[in-house]
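Of the protein chains in this complex, one is absent; all others appear in place.
Here is subunit A:
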Amino acid sequence: MIAAESLIKQYGDTPVVDNVTASIQKGTMTTFIGPNGAGKSTLLSMVSRLLKRDGGSVSIDGMPMENFAEKELAQKMSILKQTNEMNVRLSVQDLVSFGRFPYSKGRLNEEDRKVVSDSIAFTELEEMKEKYLDQLSGGQRQRAFIAMILAQDTDYILLDEPLNNLDMRHSVQVMKVLRSLVDELGKTVVLVVHDINFASCYSDYIVAMKEGRVVKEGRTWEVIHPEHLKSIYDMDFQVQEINNQKICVYFS
């Protein structure tokens, strides 16, 4: 379990994340939703130590994050941000191999190589593993980064808007991969998603944020409700059940 306790982040006098307490259950997919500027990405960055927090604490499996050694933490939790601009030219294989750095510091052994090729297979990138990242489409690139995170083989996987810039087909592809991480490999996946219907169809839990605070959290089925959604986004929603999935209609 990841437990965030009264997390605070402020820039100047403006709080971006305002005293947020939230917990993430092991072996589930938890999605953070909310309008732009609600503090979702900031929260994720603090939980994953990419950003210093101004207050509060984070504990992983009951142990405060500070007590972990860097290497240990990198074997326990991984984070993928939404922009992944690279200054170096890497092939898919090279990139995914970096996922093994916490284990073998760039000297890959047999086991590392196996994990790398499994990760590439899992994200269906075998045919393009020799290709360079700048030769790939947006969806393929995104999958390559997910493969790297996979090779890192952590219990907790945090993703900040993994569907950014992806078309529908690729979004579904990525979400299916993430879902199978939870169902088949028992990983814990935490992500920030803007498309509420992806959150509704794939995640187990939803945490809704607004203006730096958590306004609603619970099982997906409970949170996806016209009233809750209206209070989160300040607009009207219709929620319809199609094939046992709650679909939100908000376009007009």
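Keep this in mind: a contact is a pair of C-beta atoms (placed from the backbone, for glycine too) under 8 Å apart; a residue touches a chain by one contact, two chains touch by 3 or more; residues count from 1.
The rule we apply is simple: contacts and distances are computed from a predicted model.
**Q** One chain of this complex is missing from the view, so tell me which of "Phosphoribosylformylglycinamidine synthase subunit PurL", "Iron chelate uptake ABC transporter family permease subunit", "Aldehyde dehydrogenase" or "Peptidoglycan-associated lipoprotein" is its UniProt name.
**A** The UniProt record for the chain left out of view names it "Iron chelate uptake ABC transporter family permease subunit".
**Q** Any idea which of A:A3, A:L51 or A:V172 touches the chain not displayed?
**A** A:L51
**Q** In the full complex, which bits of subunit A touch the chain not displayed? Write them out.
**A** The missing chain touches subunit A at positions 48-52, 70-75, 78-81, 84-90, 94, 98-99, 101-102, 105-107, 152.
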